[in-house]
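Before we start, here is the structure in question, set down as structure tokens.
A single protein chain has been omitted from the complex, and every remaining protein chain is retained in its original position.
And now, chain A:
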Amino acid sequence: MQWETVIGLEIHAQLSTQSKIFSASATTFGAEPNTQASLVDLGMPGTLPVLNAEAVRMACKFGLAIDAHIAPHNIFARKNYFYPDLPKGYQTSQMDHPIVGKGHLDISLEDGTVKRIGITRAHLEEDAGKSLHEDFHGMSGIDLNRAGTPLLEIVSEPDIRSAKEAVAYVKAIHALVRYLGICDGNMAEGSLRCDCNVSVRPKGQAEFGTRAEIKNVNSFRFIEKAINHEVQRQIELIEDGGQVVQETRLYDPNKDQTRSMRSKEEANDYRYFPCPDLLPVVIEQSFLDEVRASLPELPVQKRERFEAQFGLSAYDATVLAASREMADYFEAVNSVCGDAKLAANWVMGELSSLLNKDNLEIDQSPVSAEQLGGMILRIKDNTISGKIAKMVFEALAAGEGATADEVIEKKGLKQVTDSGAIEAMLDEVLAANAEQVEQYRASDEAKRGKMFGFFVGQAMKASKGKANPGQVNELLKKKLES
């Protein structure tokens, strides 16, 4: 049977406010346990929450960026359950009246198409602390530094159809929150965490299958692996005559498998009710207007501008706009070389694979935008061919020169455009391959086309790649036809 995967994601983005959502404690990662926990964070009797306005502003930024309705009247509710790192015995969250309503985000898929993913809602809530189970001789330690850190929980519609789409969506959210400056996106530190709701159904069936929720998958790679594993598990289960049960599962990256954490029956009744210590949050239009005016150019707008202004393809524009840093780099290259197509090709091609290979972020690139732009100028003015440019690029990456010109000069990579010299070189090549020349001349048009490439290859080889390819083509044709 053909199966279709249905995925919805819940992403928790830690907002990069200076202080916690309901207290004045700092939110810095990695401090000594319990040094960033105030009376409020400790859940001391008699303490009360006061909402951090900056967290509200950040949530509004996100809402506006995904074209969502911002609730002018939204309400904090208590989610009640007992856990040692949840000091009050409830998490202050939003339930029936979230701050951000329905919106959407466009993601680019590998085949170059763009897909729109619905976002059901996004709401503000406080993070819990951490339980530490090591180094306490059979007991557990509690660190409440993280308790009260503001989170924006972003809930997608079940619009995602594969693990790859899921990753593309999380990457798009990741890029967006970083564009907006509302989350540092550091997944290793838990600043962006993902719960995946996964189900399968026979292709063509309208109803959804029973879903399992995989908790806390914390890297792009694990998201893909966890989902693929879970999909496989569910399909095998059903094909063996079993049934998927609604449950929460944990992904174990070491074993690459998911295991059951709790079933629906074991799930808590959270007894949500409006938090009586906090008044409803009222958001006025003037505030929203002000937030809107403060928004940076967003990935979607940037993508559209890249298409319109530079004539880039939708795919190229999407990839380049996906991260603010990459977009800035691309624009810097373009401003030097004045050729957006070439700039895009180089940034997405050689530069990206270089960065991937060495696991670097673009702001750590060994080749600066100015260097790359300068090199592209030399391609454009025929000083070097594209092929030679790759050598120049590698040399720049290896620090073998401050500019492309310096590398070209030092290594003698300047392209040969003197047609006399090229002709002489071609004559030698043809003489050395007299038999092939005979065959060529005896062949029909179709066959000649194929053989022509052979001569070009030989010629480029003979010139060590430095001969201008356009001229080589032109002169070679002339000589063979004559």
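Methods note: a contact is a pair of C-beta atoms (placed from the backbone, for glycine too) under 8 Å apart; a residue touches a chain by one contact, two chains touch by 3 or more; residues count from 1.
Everything that follows uses one rule, which is that contacts and distances are computed from a predicted model.
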item: Protein name (UniProt record) of the chain left out of view, among "Succinate dehydrogenase / fumarate reductase iron-sulfur subunit", "Methionine ABC transporter permease", "Glutamyl-tRNA(Gln) amidotransferase subunit A" or "Monovalent cation/H+ antiporter subunit G"; value: "Glutamyl-tRNA(Gln) amidotransferase subunit A"
item: Which residue of A:67, A:277 or A:438 touches the chain not shown here; value: A:277
item: Touch with the omitted chain, as defined above, among A:42, A:60 or A:75; value: A:42
item: Absent-chain interface as seen on chain A, which is shown; value: 39, 42-51, 78, 80, 82, 84, 87-90, 142, 269, 271-273, 276-279
